[in-house]
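Only one protein chain is missing from this complex, and each of the others stays in its spot.
Now for chain A:
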């Protein structure tokens, strides 16, 4: 983000000669780009605005009043959602937080270890290990998920929290990002200096390299968090007990039931709103830490 701020000031500095010609030039807006971007923003925000407003409507208002007019049913909708199967909705939210939080944490740890090893050491099979891991990115999830399900069923682990958590810990994309970040952020000299001082490899990693990698690892964590939170297929295949569902699967089953009973529509809509709002809030907070430099690094190499 810091480089963004720097770059932003650059064109402003370039236009200073223009300001000498008088204030009108300075106030000129690039009209077409601004309008295009506003249209894009409108397109992206409209469905979100719609669901937030729709959540305030009672079942009858949903089908009768103009869709962007707020209704009067929000508190009742909340009560209904709360009451649905003794607060099952909140169990789903909690499950999602658990899957995404713990999953992303473990995934970041594994990515950090592997990325560091692939970036810092020269060893036999390094490129092979990396290429094999990367092939994992290309594997369609369902290809893996079905045999994963069958194997976990043999180990009697399906329909458990572990069945959704374990397969997601190793993220080839996370390893890829961690490797790029480690090779950019951890200088070989520093590692060498640590060795001269007699530190063990593990100690060098924990005490020297890991702190240097933290900004990149935050990005890996966020990517993984969003990826696990958004995941649908794996829990869809693995879980049958709806007490263990994440929010995506929970809302989907609600919608499936709602297809036969439109009264459940308001429940789905209110549930979707409440599921989206914390994510948007989290998103607004984290986007300040979002390392765009890392992304561009990933693109350039």
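Simple rule for what comes next: a residue touches a chain if its C-beta (ideal position, glycine included) is under 8 Å from a C-beta of that chain, and two chains touch if they have at least 3 such contacts; residues count from 1.
Throughout what follows, contacts and distances are computed from a predicted model.
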Match the chain absent from this complex view to the correct UniProt protein name in "SpoVR family protein", "Acyl-CoA dehydrogenase", "Sulfurtransferase complex subunit TusC" or "ABC transporter permease".
"ABC transporter permease"
Looking at the whole complex, which of A:175, A:239 or A:267 touches the chain that is not displayed?
A:175
Option from A:47, A:188 or A:211 whose C-beta touches the chain left out
A:47
Counting contacts across the full complex, list the positions on chain A that touch the omitted chain.
3-4, 7, 10-11, 14-15, 28-30, 32-34, 36-38, 40-41, 43-45, 47-48, 50-51, 54, 62-63, 66-68, 109-110, 113-114, 116-118, 120-121, 123, 126, 129, 132-133, 135-144, 146-148, 150-151, 166-167, 169-170, 175, 195, 200-202, 205, 226, 229-230, 232-233, 236-237, 247-249, 251-252, 255-256, 258-259, 265, 268-269, 272, 275-276, 279-280, 282-284, 287, 292-293, 295-296, 299-300
